[in-house]
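Note that one protein chain is taken out, while the other chains of the complex remain in position.
Let's turn to chain A:
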Amino acid sequence: MATIRRKHREPVRPLQRDPGPWSRLVIDWLATLAVIMVFGLVMLFSASYTTGYLRMGDSFHYIKQQALCMMIGLGCMFVMSYMDYRFLRKMAVPGYFIVLVMLAVTLTMAPLNGCRRWIRFGGFTLQSSEVAKFEMILLCSSLAAKAPQIEKYDPARRVRVTPHTWFYVRVWKQLIFPVLPLLPVIVLLALEPHMSGIVLTVAVVGTILLLSGSGGILTWVGAGAAGLMLETLLSHVDSIPYLQDRLDGWTQDLSKMTDQTVQSLYAIGSGGLTGLGLGNSVEKQLWLPESTNDFIFSVVCEELGFIGAVLIIVLFVLFIVQGLLIAYRAENLYCTMVGIGIMAQIAWQVFCNIAVVTNTLPNTGISLPFFSSGGTSLILLLAEMGVMVNIGRNGERAAQQREAMRAQHEAAKAEREADRASRTIDLDAARRAREV
């Protein structure tokens, strides 16, 4: 690669004047996002107006808050799309300590439903685990991207690596070292307790390592093994009553299920193929707890049916795949990892949420991105989308630069060829010329 190493570090400005050109991919991805957001807002209104009216005395209670947060979120997204990812990377380490402090402060707050998850100041509440998740994406990506690479001298030769080197690079530098900062965060989240936060953060970091090839085949084998052991693991969590309660409700027996799950299944089942029609859900009439939040997808299924639900899943799949492609086209490894992390977060949340409402997974409090009501989550998600835009545009510029460089290279080569050709004497031609 024709890269020039800079020995000195350039001063990094927080904002880029021009993050880079818009690529078709980024625009498509943004379009998908816009569709999902509008869809989400419509469904939230449909799911929340009765609850809002009956619980809060205002049909627009939830939708007003969500729309406001979406406005703020879009502002954040815009700012973040101009924030230089290098600056973000620089801020990853100080940010980590800020997050640890935030998590510690959260533990001092008054508990709600037995959990301390929110920081309250004034009328504003902040779910610190959401911030922690984003920070861990940045920090772990930064650390994993710093890991040294094993470079071959000769591509054709088979390389044998000494176990010591292999362990040092593949296991320590690429896998263990990047996840070490995760441990204090997990401990603090476990104290809240916030199991879904832990699971999600670990899953997101794991996915970053997995999809960036960190640790090579080892990561894939590990992930596969973890997946196989999941069930065994879940059956051994009896010691934690908080978790056990939730797992006890995870059964196929309707009579033993938690009411939330039963109502969710009623809602989804009621939808059938085509659904009851937008706004016609009955389960949202206080039957389904958290119908505006974790269980909004059940209402979607009830109102729009199987077709609507699959449409949403397909939209998310499209969105995530486009996002991953943006990540893989990024300027450098760090950007790729951050992109994977952000998209993995969305992917995991969507998957877990739908799996929970369909009783495929035990009940965890994971919200559906862009659908569930929840200000912190939405604002942070949109901020992350801003980072994605920045990555995508920088990636596009790098790609164009690479393209330009390749073109330059080709041109130089062609010139050289031409030059050589011009200096090459064609004997036949010379002879003919002489004969003339």
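Here is the rule we go by: contacts are C-beta pairs under 8 Å (C-beta built on N, C-alpha and C of every residue); 3 or more make two chains touch, one makes a residue touch a chain; residues count from 1.
Rule of thumb we're sticking to: contacts and distances are computed from a predicted model.
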{"item": "Protein name as given in UniProt for the chain not displayed, \"Peptidase\", \"Spermidine/putrescine import ATP-binding protein PotA\", \"Selenide, water dikinase\" or \"ABC-2 type transport system permease protein\"", "value": "\"Peptidase\""}
{"item": "Hidden partner chain, touching residue among A:L44, A:I63, A:A132 or A:A147", "value": "A:A147"}
{"item": "Chain not shown: contacting residue from A:L265, A:V299, A:I366 or A:L382", "value": "A:L265"}
{"item": "Identified contact with the non-displayed chain, of A:Q16, A:T32, A:S81 or A:S212", "value": "A:S212"}
{"item": "Chain A, residues in touch with the chain not shown (by the definition above)", "value": "3, 5, 50, 54, 86, 145-154, 157-162, 165, 169, 210-213, 220, 254, 265-273, 282-283, 285-287, 301, 305-306, 309-310, 313-314, 316-317, 320-321, 324-325, 328, 330-334, 336, 340, 347, 351, 354-355, 358-360"}
